[in-house]
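My questions will all concern the structure given below.
Every protein chain except one is present and positioned as in the full complex.
Moving on, here comes subunit A:
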Amino acid sequence: MENTYPSLPHKGVRPSLRKRLLPIGRRAWTRLLIKLSGLAVLLLAWGLITGLGYVAPSQLPSPIATLQTMSHMLGDGSLVVHALSSLKRVFLGFAVAFAIALPLGLMLGSSRLLRDAINPIVELLRPIPPLAFISLAILWLGIDEWSKISIIIYGAFFPLLLNITGGISQVDPVHIRAAQSLGAGKLHIFWHVTLRAAIPNMMIGIRSGMGMAFICLVGSELIAANEGLGFLIQEGRYMFKTDQVLVGMITIGIIGYFINLLLTTLEKLLLRWK
């Protein structure tokens, strides 16, 4: 009859050993396992198809061969060099696009007149895929670094601009009124109300802009590049190194995954109130 005794008041119950070692619950582990098993099935299918000789290794190398190429390229540092030069382009392009889209979006978002004036231009340019600008980029900027980056800038720009504009223009007028009647001036309202209210939309713009930057990356590296993940994929095709093509693709996938993870974490941090 132990449990009829009044329990002793302790300062804090020590969590079980398992919980202390693994700070996430059993449920989360099960989910992680399920997620990983999906990946495992894909790898297994890939391994079976290649292992049983249904496709030639020149068409699709086995996962093990691909992994070997990857570890080899990691070992000699070439993969890191390619990845870094691609990342540099993506981030530089994204940063420039953001630097232009932010003030422009703030302006367009707060003025209906400006929106009406600029909208037709935006709507005409937006359906043109960034890769269609490669020829112009080469004609105008040559084949150096900035012609590649300009494609990325263009690609990231519209998702950023449209979402920033949308966020700013959709601020609930009742929040502006509340702020006004509490004595807030224009600057305070802009900083504490308009900008804060626009953050959810801005984050959508940042995420899709970053996505576009990666999409444009491979295309932009078609322009006389001699390093970069897109270049790796191109070169792999010319030289019939299908494993190198796959390594380039997988690396882009992994980098994209982690950048998205970073952005979702940032979003959660900024939007704790949601």
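The criterion applied here is as follows: contacts are C-beta pairs under 8 Å (C-beta built on N, C-alpha and C of every residue); 3 or more make two chains touch, one makes a residue touch a chain; residues count from 1.
The criterion applied here is as follows: contacts and distances are computed from a predicted model.
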item: Per UniProt record, name of the chain withheld from view ["Pyruvate dehydrogenase E1 component subunit alpha", "Autoinducer 2 import system permease protein LsrC", "Ger(X)C family germination protein" or "ABC transporter ATP-binding protein"]; value: "ABC transporter ATP-binding protein"
item: Residue, one of A:R177, A:R237 or A:K268, that touches the chain absent here; value: A:R177
item: Selected residue (touches chain absent from view) among A:K35, A:R126 or A:H192; value: A:H192
item: Subunit A residues that touch the omitted chain in the full complex; value: 172, 174-175, 177-185, 188, 192-193, 196-197, 199, 271-274
